[in-house]
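Only a single protein chain was left out; the remaining protein chains are all shown in position.
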Amino acid sequence: MITEIRFFLNNREVSITTDPLKRLLDVLRDDFHLFGTKEACGEGECGACSVLKDDKIITTCMVPVGAIQGASIMTIEGLRESERGRTIIEAFADGGAVQCGFCIPGMVIAAESLLAEHPHPTDEQIRLGIAGNLCRCTGYDLIVDSIRLASERGDGLW
Amino acid sequence: MRQTPIGNPIRRVDAVAKAAGTLKYVADYHFDDMLYAKMVRSAVPRGKILSIDLPDLPTGYYFISHKDIPEGGKNQLQMIKSDYKCFAENEVRFIGETIGLLVGPDRGELEELLSKVDISYETQPYSVTIEEGLECKGGPFVGDDNLFCDFTIDKGDVDKVFKNADRIFEDEIRTGWQEHVHLETNGAVALCEGDKFVIYVSAQCPFYVRKSIAGLINRPYEDVIVRQTATGGAFGGKEHFPDVLAGPLLVATYTIGKPVQLIFDRFEDSAYSVKRHPSRTRFKTAVDDKGNIIAMDIDVVYNAGGYESCSYVVLQRGVFHATGVYNIPNSRVRGRAVATNTFPSDAFRGFGAPQTLFAVETHLNHIADSLHIDPLELKRRHFLKKGDVTVTNGHINENVVLPEMLQQVLDQSGYPEKVRTYEKGSYKGIGISFYNHGGAFTGNGEQMIIKAKVRLKKNRNGTVDLLIGSTEMGQGLQTALIKIVADALQIDPKYVRYPNPDTSKVADSGPTVASRSTMIVGKIAERAALSLKERWNESDELTVEEEYEHPEGFPWDQATFQGDAYIGYGWGACVVEVEVDPLTFEVNTTGIWSSHDVGVAIDELVVHGQVNGGIIQSLGYAAMEKLDFSQKTGFKQVGLSDYIIPTSMDFPSQRCTLVENPYEYGPSGAKGMGELVFNGASAAYVDAVSRAVNRPIYSIPIPPETITELIS
Partner (left out) sequence: MVESCYIPKDLKEALRIRKETQARPLAGGTDLMVVHRRGTGVVPSFPWPVMIVSRLPQLQGIFTDGNEIVIRSLVTCSEIEKNDDVPYQVRKAASLLGAHSLRNLATIGGNICNASPKGDLPVPLIMMDAKVVLLSATGKRILPLDEFITGPKKTALHSDEILTEIRIPVPTVPYSHIWYRKIGTRKANAISKLSMSAAITFSQERIVTDFRSANGASGPKVARSREVEQILIGTHAREIANKIPEILSAYDAILSPHAMPEYRRSSTRRMLHYFLTKAASEDCERIII
């Protein structure tokens, strides 16, 4: 069954006519060519496919596009255009958070989601905030440090 | 960490592109007319293929198998050993072995077709465990004993010493499979470009891929161009395994003439990819009346799975590290790699060393327990020093700074005080481990086999290109090598470019394995940069090439494994502190301290990140990464919801320090470190848990269920 789904993607209204059960992840990557959203598990476990839906972090490999009718989706491509997004990305680069990079766009989304809720998070809050994002390279320490750095540098942004 | 000019962190060259999501990984490449492939795999661990019934293939869909290998092509992948078949023909040796590829334009259709492929087998009894392999359960399928290799190295006179020993301790230590879980799964795209074939692949060693697969279509290496795509983690899992994708893809694109993409999903990538070798290490250790270890007789067996691939080399490293960082006057180590009907075991960060290092550390803890002394007392007494003779009767050629490293972790962790106050069995424990890692290829491999080359090109605009086959896979190599070159040229690193390799454009600097890239390739790059600097004004455009030069005076005999197996080592010390929940036996790690000697850090932040990541991977190996055989899917814990790796909540933040100890033959004094940092934390963790619950531990992993069994 093919249906028209309208939603906001990185602050622009878009529409797509497709099977409503198609995974949002495939819609973003295959139909909108937004390759910053990664697939690493396909079962909701790793967070590489994270985006913000109505400002809340979700994993797109589990969401049928039919469920986001009217919603607002922000991917790394949208976030990186904002002051907050840039602040996080720069902090990740300076703080040594990035190794192979495959988990990182999802981590940046998680960081944004966390900072929106806790602009000055404790280390424990940071660790909890990224617990749904698996990283096999960094052991997380420098990611935690970098999020703290982003929160300091971006004081007032969140 | 000490600040040295080269060590001062710079922003990693790839960081912003990765964080902003602009960097392309293999799954992000799309070509006109591109087809997709799905692998058709063996469903049984051992058997003969009787028939393959395919559903009717719609137009535009293909089944590619060994029958598509052209005249003159050989159905084999040329890994270190060339026994791995590109496509199984008559027999299958393990669940998940490649039988063919289904290729076509629609992935949904391919899934449908795949579910309708019907293969019938004559199944045979099969072996899974080391014991079953050694007993040749179901009859041997490799030689007449299922052994891919079997060798022994001797130092001193073990038998004589055993006769006079005061006490003899016997032990058996085991480690399990471990899955790499590079966050990016394996993937490749093959296509034709003119009369050449191009492979885009997420891989550590583009030149390995080329060499491994060109023979399938009977073409010279140069006809296959391999382009490495940004690689989302590897850890050894993309050393030889990319060949298993690239080979069938090359045959497919050769047959069909269109680009073909094969990306594993996570389920496939965890069920049907290579793993770390499970191991069984048996010790017989002689101790004199003063409590000194005077001899060790060690029997190491690695479960190699269905094909040898690089197991012989992995095993060598395991054997050469079997006595750890200790000077044991007499030793004998036998190593065997046994074939079983499980997915082939292969390279994984540490390359055979973590298994025996875990074993020897744990064994020494058991001895110390019996002698009623702290393991640290026993261990530090035997620390290797410069000039000491190694298990292969070579020498330690460098200053060993273990005492300084030890002091750092003792001061920071409060180990001595905590050992005094945490009673055994009090559910609180602290553990310590020591480890090393021989740098680069074993013996004279760099000189005899690899012969690495580095090319530097000065462009008209004054920028410099570093053109080598070494790859960035997350470890920070691009940043490190750019810094080395820039430092030698005395230019800003931003003027040095180091693109992902394309085998038709770069020099073969050898595989990106064995922690050799900074130390060996970096050194050649440094020399190339110095010579470019000298010739800088000769011309607007200039290319220089340098080759590996083996330092004099480090004898090695590859036939007998005698001499300096490694010229230099990285060294490590790690302390881990835990609390065990008395209700649930869940382990809460409360502190992690480490100190490493990596020579000189080329970039302290990069090193810091490697240490953190390596230690967490090692703790996962010990604490939670359980992987069992399954008759259904090859492995039981497949996918990331069943195969459990650490999250940000599982371990606390680490304290890590370095002891600077410049290495004469490395660039700016650097040594390899990517694997070293994996080699020891698991032993410290197990030591801590073992003390906390006052039970000896003989194998990893140890999830809470296992701890419960130990206690009851």
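Note that the chains take the letters A and B in the order they are written out, and that residue 1 is the start of every chain.
What we mean here is this: a residue touches a chain if its C-beta (ideal position, glycine included) is under 8 Å from a C-beta of that chain, and two chains touch if they have at least 3 such contacts.
As the structure is a computational prediction, the values presented were derived from the model and not from experiment.
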{"item": "Option touching the unshown chain, where B:S127, B:Q228 or B:T647 are the choices", "value": "B:T647"}
{"item": "Contact partner of the left-out chain, one of B:R107, B:R380 or B:H550", "value": "B:R107"}
{"item": "Touch list for subunit A against the chain that is not drawn", "value": "1, 3, 19-23, 26, 30, 39, 42-45, 47, 50, 53, 56-59, 61-64, 66-67, 69-70, 110, 113, 128-129, 131-134"}
{"item": "Contact footprint on subunit B, counting only the chain that is left out", "value": "27, 36, 107-108, 111, 263, 265, 582-586, 624, 641, 644, 646-650, 703-705, 708-709, 712"}
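One rule holds for everything that comes next: only the chains that are shown with their structure count from here on.
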{"item": "Mean-CA-position distance for subunit B and subunit A (Å)", "value": "30"}
{"item": "Residues of subunit A that touch subunit B when the two form their complex", "value": "35-46, 48, 75-77, 80, 88-90, 92-94, 96-105, 108, 123, 126-128, 130-144"}
{"item": "Residue ranges of subunit B touching subunit A (in the complex, touch as defined)", "value": "9, 11-12, 14-25, 27-28, 180-185, 230-235, 265-267, 473-476, 605-606, 608-609, 611-617, 639-641, 645-649, 651, 653-654"}
